[in-house]
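Structure below; questions to follow.
Note that one protein chain of the assembly has been removed; the remaining protein chains are unaltered in position.
Every chain is named by a letter (A, B and C) in the order it is written, and numbering of its residues begins at 1.
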Amino acid sequence: MIRVTVQAQGFDPAAELAALEGLAGAGGIASFTGIVRADGGISALHLDHYPAMTLAQVEKVAAQAAARWPLLGLTIIHRFGTLAVGERIVFVGTASVGRTPALEACAFLIDWLKVAAPFWKREVHADGSGDWVEAKAADDAQAARWS
Amino acid sequence: MIRVTVQAQGFDPAAELAALEGLAGAGGIASFTGIVRADGGISALHLDHYPAMTLAQVEKVAAQAAARWPLLGLTIIHRFGTLAVGERIVFVGTASVGRTPALEACAFLIDWLKVAAPFWKREVHADGSGDWVEAKAADDAQAARWS
Amino acid sequence: MADRLTLVYFAWVRDRIGAGEERVAHPGAACTISALLDQLAEGSAGHAAAFADRARLRAALDQDYVPLDTPIGTARELAIFPPVTGGDTQ
Partner (left out) sequence: MADRLTLVYFAWVRDRIGAGEERVAHPGAACTISALLDQLAEGSAGHAAAFADRARLRAALDQDYVPLDTPIGTARELAIFPPVTGGDTQ
């Protein structure tokens, strides 16, 4: 079961985890949820994305994980648009028979989403001003360790 | 926030995740949930444990993770007693500012719980018969990679 | 060969150009992305500002990431944007 969505609206990690837990044979479920932080006094993050490309890229990363680990289920939800501090940005959930594939695939997916999915963040201050977030070389390095 | 419990009753991962997501400054929340599988046609698992020692050992593993990674929160729930197929056995949840400490600490905790917490599993068949599960050398090796 | 090429821009590239999308005459299969950016930069101050620092630009041809020295070939859509900053938190 591979489920990938790119959406503006929020999501419920509990429902996503319950779906993964319910998969026949699932013994281990790993998840990661990303939350908008109030870094530098921002009030929101705006996520720009490339709609024609985003879903295809996220599906590509999902297919890589599914090919590399014996997963029973894999869920990726990535939001775009304007997200207030404290809101969820991204969810990755994985299910496998034993614990290791789920844990490793979850870490792999979130590392690769950061460098492969065409999203751009702009920090939004209370007065509406804001700056685009610069990419970090550390993210490329972290994704590359899976190669 | 370190929360460690060893209990017979079930738990709700959604509530645990919500508590971690609500921690001030949390940007990444990782979790792992273990589920009883129907391996070999079993109907349940019985988890024996050493009550005087269990909580202390789980707290020790939690303290090691908290010393090693900059975590904002860490939750471990481990059940004992008789658990039917499909029931949750264990939950590990971690929160950090960025994604990496949460993901690494979550994997570390579940690896170490397997080798350090005094739990013993017996597979229970529908007729009440059952055998104690043998420890796997692979678990020791997996935990040792964190050393 | 398509006779038009759609250009799409994201993040500060779009801000500097002042538009998210534009159509241009297809520069020909052999023309590289970099060469096209050079031409566009001559045409407006916004494009010049957006394309000034090539090390900070990434590209996709028909929704696949490619290096800037890639020939445009028969692609119908060229996207120009900064390195992505998605994934989890900032």
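In the analysis below, contacts are C-beta pairs under 8 Å (C-beta built on N, C-alpha and C of every residue); 3 or more make two chains touch, one makes a residue touch a chain.
Here the structure is a predicted model, which means the values were calculated and not measured.
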item: Contact footprint on chain B, counting only the chain that is left out; value: 32, 34-37, 39, 45, 47-50, 52-53, 56, 78, 89-90, 110-111, 113-123, 132-135, 139
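By our rule, only the chains that are shown with their structure count from here on.
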item: Chain nearest the overall C-alpha centroid of the shown protein atoms; value: A
item: Chain B and chain C: spacing of chain centres that average the CA atoms, whole Å; value: 48
item: Distance between the centres, which are taken as Cα means, of chain C and chain A, whole angstrom; value: 26
item: Junction residues of chain C, two or more chains touched; value: 87-90
item: Contacts with two or more other chains, residues of chain A listed in rising order; value: 32, 34-37, 110
